[in-house]
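The complex appears here minus one protein chain, its other protein chains still in place.
When the chains are written out, they are named A and B in that same order, and each has its own residue count from 1.
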Amino acid sequence: MAETAPVLKVRGLTTTFETAQGRVTAVDNVDLDVFSGEVLGLVGESGSGKSVTLRSLIRLIHAPGRVTGTVEWEGRNLVDLPDPALRRVRGGEIAMIFQEPMTALNPILPIRVQIDENLRAHTTMDAAQRRKRMLELMDIVGIPAAARRLEEYPHQYSGGMRQRAMIAIALASSPRLLLADEPTTALDVTIQDQILNLILDLREEFSMSVVLVTHDLGVVASTCDRVAVMYAGRIVETTSVHDIFARPHHAYTRGLIGSVPRGGSERTMLMSIEGTPPSLAHMPRGCSFNPRCTFATDKCASSVPHLEHIEPEHTVACFHHEAVARAGVSQ
Amino acid sequence: MSDIATSQPDGDAGRKKGRRISISFATGIVILIVSLILAFFPSAFAPYDPNVFDYNAILQAPSSAHLFGTDNFGRDMFSRVIHAYTLDMQIAVFATIVPAIVGTLIGAFVGYVGGITESVFGRIVDATITFPFLVLVIAIVSVLGPGLINMYIAVGIIDWVFYGRLTLGEIKVQKRLDYAAAGQVMGYRPSRIIFRHLLPNSMTPALVYWMTDMALCILLGSSLGYLGLGAQPPAAEWGVLIADGKNFMTSAWWISVFPGIAIVITGLGFSLLGDGITELLRTK
Partner (left out) sequence: MASLSFILRRILQMIPTILFILVVTFVLVRLLPGDPATVMLGDRGREADIARINAQLGLDKPLVVQFLYFIANVFSGNLGNSIALRVPVTTLLVERLPVTLLLTGMAAAIAVIFSVPLGFWAALRQNRASDTIIRGTFQVGLSMPVFYVGLLLLIFFGAHLHWFPIGGYGHGFGDHLYHLFLPAVTLALSLSAVLMRNLRSAILNVIDAEYVDFARSKGLRGYVILVRHVLRNAVISTVTLFGLQVGVLLGGAVITETVFAIPGAGRLMIDSIYGRDYPVIQGLTISLAIVVSLIFLATDLLQAWLDPRIMR
């Protein structure tokens, strides 16, 4: 699946916010590779910085926030790209979909306008061509009676249809990378599967890559090719979806995997992670997971472990990854 | 009165954390305290008798002897502006206090009873906001005759509706909360539920609006004074003072300009106080 050169190469991505309580680092020195045609899962608890990471890739960060590092996309660094060039990338080359279509769609514009403005911004199509393309897109994402529904407003759509509409809008200009921020969390379970399958189908059809942010390991297992696990603003482990479930090397990943009941296996104890994630304003010294970690030693409390390759496609940021791996997933 | 915006929260005010009193709130408090002191003890601060003519000092420009100059009868404008505090602060309080109390109580009652009473009240509100407030007050004053008492009556006839509407909205929110239902289950009398439980928790919007309303009533009182429908000369009231000076605007601007500044400062004080209270209650 993965080719040698990544299409998106993220190095040292750091996003900070100046607040009254001082500087808060929401994304801390993140390295990520996204390869052509793959679905990369970005996993973590809420507050782990995965959504901010996703938004930082295209600098979709609100005022007091500051993004540094490099995001290499087709020979350009998106972090310091001038605004006009960044606008061509946003929507045209890299598109994004959000968790809650009810709030992400503009409530007072018909869906037609919301697709059309994307086509106008990134294509040279005339009105008739755009119209044809819009009907096509509605068809692709599975919205029936496209001509009528284009004129309708978000509140006239059902939850699942709204998410389909948002995907149609995002994909209007055939982007090559889709950033999906918990696209199914707000939906019913049955509809979740439909939307995930739609995203997988569209990946084939548009031959695009997908970065999928989720906290749901079930979603990860059924859709992702590779996974990056985030904790407190840092990536702690990246590997294939198989290895993440079979051989986690970071204590946090292990805890995360262990806290999900898995069908088909023997009845085993569910592991749970003691304590709560640290607040971004009060990060522990050293490895940010150390206060909750059963493998932690003095070293973990004093210095920060960096991501290192333990296998060609498996990186982990843990001083005791061997011990974690030996401990296995289910006792 | 019908100025809805001034009681509206600013979008960003809520983000300011901490219970520190903002500079604008403090300014509002200081302005009002000073205004009240001047209103109660004008003679302690006014160097001259506000109503004594001095034909040796007619239309004098501001100087160290007459800070705000003198008018066409030689009256000291500084003393007149100071003495007007009594009347204008009185207008702010007297015009609003009855409608504020009555309106709040009616709003609470309507909110508690609901049903037909509420829809009737809704109609009254709709129709009241349809009348231009000032036009209606002027119309009522014209029937009753000019003067401050009649102005209070005119304001009272209309103004209670706005308090009623604000309290009604808040009561409806409170009623959905559990403790009111609990009170009903426990068999408390409605009056007890309204006065002990619902009202104390629902008075905030009315209280904030009262501040705005007092500022608006100072503007209204001075406007009527200016038109000759409010306080009657020779009473020292800012609107009346401005009207007195309007014919001398090109030659003796100070007669009209200083009373106007007093209006602006006092109105500002009430507005800042209202904003400050809103902010304080929101960060709580």
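Basically, a residue touches a chain if its C-beta (ideal position, glycine included) is under 8 Å from a C-beta of that chain, and two chains touch if they have at least 3 such contacts.
Only a predicted model underlies this, so the values are computations on that prediction, with no experimental measurement involved.
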Of B:21, B:52, B:113 or B:127, the residue touching the omitted chain is B:127
Hey, which of B:113, B:139 or B:173 is the one touching the hidden chain? B:139
Filtering A:100, A:193 or A:216 for touch with the omitted chain leaves A:100
Name, in rising order, the residues on subunit B that touch the hidden chain in the full complex. 2-6, 8-12, 123-124, 126-127, 129-136, 138-145, 215, 219, 222-223, 226-227, 229, 239, 242, 246, 249-250, 253, 256-257, 260, 263-268, 271-272
Hidden partner sits against subunit A at residues 55, 58, 60, 62, 83, 86-92, 95-96, 98, 100, 103-110, 113, 117-118, 121-122, 153, 155, 166, 169-170, 179
